[in-house]
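A protein chain is absent from this complex, but the other protein chains hold their places.
For reference, chains read A, B and C in written order, and residue numbers begin at 1 within each chain.
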């Protein structure tokens, strides 16, 4: 019998998670919630996800516009084994109570604090920490990106210390909220929260981060300097990442020089929504100087955490004991591949 | 037997046309040309299109990088019934000679002058002008956009005169060439060429156009004022477009307020490459004042001409006599739908 | 004795108006208001404008940060002959009561409705309507731009009808609020309010407008089609604008092809803040087709209304009876020139 999944919030992450769940053979979408009528509500229906309103008032708003609603979030909770909570960051606390009362498991996203769930998750790095747990947080897009490349590096060569600058996109491509035009805005509170956030997964690692926001919508780019404990050649580093899940190597030489071209590659590969679930590392932008490895990676903020949510469901529901088997199952089902 | 199609140039338009040809049951891709190794060449191979080099020198460049090349453009020409020439604008003259000598038909794109082919094409408006022709030009993305909404309008109500301002995107999302950042640049040569270009399809229409370039990559937007000969209500106009092929109505009310959100809809609809082949008109941005109709439309410059190329092949190869049947066949095969 | 001016609100427009007032010999800045400590409050002090807090609470906030505050808005009102209200659009109603009770005249900006003041103002077009008035509205940047070129055109050739598309900048260069990145957003409510707003100054003119927002910060650009009653050559039109105040002709041929280059010209001319108070028309983007004149103009949204506010003070305070003398006096004092 398939695990019954509800998705609370059908925005950038929620709609992708719902789609990804629907592609797996061991879980199914029982319903998604939406607060008001919109083209995204239509998409949910079109994709076959039963529509639930966030509250009773919202039900009325939907029905006024002719939508068929299957109930409220409270109704949905009763029908599921696990909720993936993709509501906007910072409101998880309130929902957590609901889930607890109903005795349903829940996954929160990186917009919430680690403390809310007590466990932060990355499939490769700490799959078993989520084993059977009731509440787990899948870390943010940027943190997921950092862990995806640093964890295999650390395992292969030992990472002494990391300094990273995160060049963040200002808003998502279809975002209703905006961002400053034509400006670069540094995140003044230093070090930024991304370092400690990586440490919720890899508590032993020394990492300090800085961040700026730039007026672009496509991807974040990270400039990373990682001091290695053991000597490594560029070719050995590339080999490690080539074997790591959800890391994809590209090269400027073949015409992929910017995030615009990475996204073009995603479109050309036929990826759903033009997404790039893997972390993208430039092969010809990897350099070892003395014991420090320098590299650039691009993070598709809309989609890199999506497969992590799927694996997290498997771990929490004890569907698959081997992380690599879960990762490969997920990736195959949604079309991620080298 | 399927019509044998060659695609000369595998860039923004070429790769989409090749893909669209491969989805039809009455034509097939015999080969595509590329001038140098790149990720796009890999995509062609991945999609199953035999790779040809533009010239003999290019063959060497490909082979040095380990690519299997099936010959040059000259070799490809010998194997096809028709070439879709999607080389950069302005070089068609030279290629035309090659095609003529080889006795192969060819379709040029809107970057070329009308005079090169002598016939300019839009499937709905003048399908039969291309019937059996040797050389035809599919008009540009902007011209295609204008004809798609004006032709049905003219048929329904009569169009007395059109004034249109074209707000152009500065570059394509993955474009290697750039555009001015943070500036608006008017096209000073007035009226712009778009009006006369519409007249290559609808010679009877009075239309004057202005244009500016803006720093965005997603879509062009047209602000159109069309004086109608016969009175029309907004609802009647919407009905006309609702029945017209390759026009899609959206509304700000349902959350689609900008080109970013139109593109988001395309992604959510699962459109390949996140393309929107239809012209997008805002329902709640349509207004009749006295005898003038005002409306906004968005044009996806990367993809709106793609289905026109398919229909153009059918007309030139006399595969289907009824334009609407060709249009529907094309659209169904590549997933365009209301 | 100089007219005593208070400036309520020291943001984009307010800081420029205060500076412009301080450059005139027949008026002086008695004080400006600010709601909270910021670098702009420092600028006010540096420029020698006495600082007032919007409210008593704000006084406390300023004093906590070590600022010397001269009182509140209520105190300022008592010391002035006239207030230039440059508070954010839509809150004028509330302030108007204060001004009325204190018996002080006030100028509102284009973010307020015409009805609030009952008189809308452009120095060239209707200076005397403001003569001795208690409340007047200086129209918005876009409306000022349209009136600056249309009024002289109408006087010279008669304007039958105008169709204009406004390509708006998304946010100001230093704006804390953002705008959608990489998108074009049409103003769906048609016709847009800009046409009726022009008619508050030129009630006899037929004008319909459309508008889109684009992701740039520098200037608005207007695409204008004006049907003329009397025949005009391009050279005659240019002559009219060359003689009109606050219109500046530039040309693409000399390297000014975009709003970025217009702003570069302003900087090179040594204009304070790099502002361009004039409306900029491209000479080589002016074209007459039959009886319709097509042209592009650029509007510097941060500064074009500034000199209008100065002239408006003169009219309301009966300082100068001749509009052209006021205009020239203002322009000379703040460095506007051909």
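Note that a contact is a pair of C-beta atoms (placed from the backbone, for glycine too) under 8 Å apart; a residue touches a chain by one contact, two chains touch by 3 or more.
Only a predicted model underlies this, so the values are computations on that prediction, with no experimental measurement involved.
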item	value
Sole contact to the chain not displayed, among C:113, C:227 or C:264	C:264
Which of A:183, A:200 or A:277 contacts the chain that the document leaves out	A:183
Selected residue (touches chain absent from view) among B:126, B:182 or B:330	B:182
Residue of C:217, C:292 or C:309 in touch with the missing chain, whole complex considered	C:217
Those residues of chain B which, in the complete complex, touch the missing chain	170-171, 173, 175-182, 215-217
Residues from chain C at the interface with the omitted partner, ascending	15, 37-40, 42-43, 46, 173-176, 181-182, 217-218, 250, 254-257, 260-261, 263-265, 267-270, 272-274
Where the missing chain touches chain A, by residue	163, 165, 167, 169, 180-186, 188, 190-191, 208, 210, 212-219, 221, 223, 225, 252, 257-261, 282, 284-287, 289, 292, 294-296, 298
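Keep this in mind: only the chains that are shown with their structure count from here on.
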item	value
Central chain of the complex, centres being mean CA coordinates	B
Farthest chain relative to chain A (centres taken as mean CA coordinates)	C
Length of the line joining the C-alpha centres of chain B and chain C, rounded to whole Å	42
Cα-centroid distance, chain A relative to chain B, in whole angstrom	36
Chain C, residues touching no fewer than two other chains	180-182, 215-217
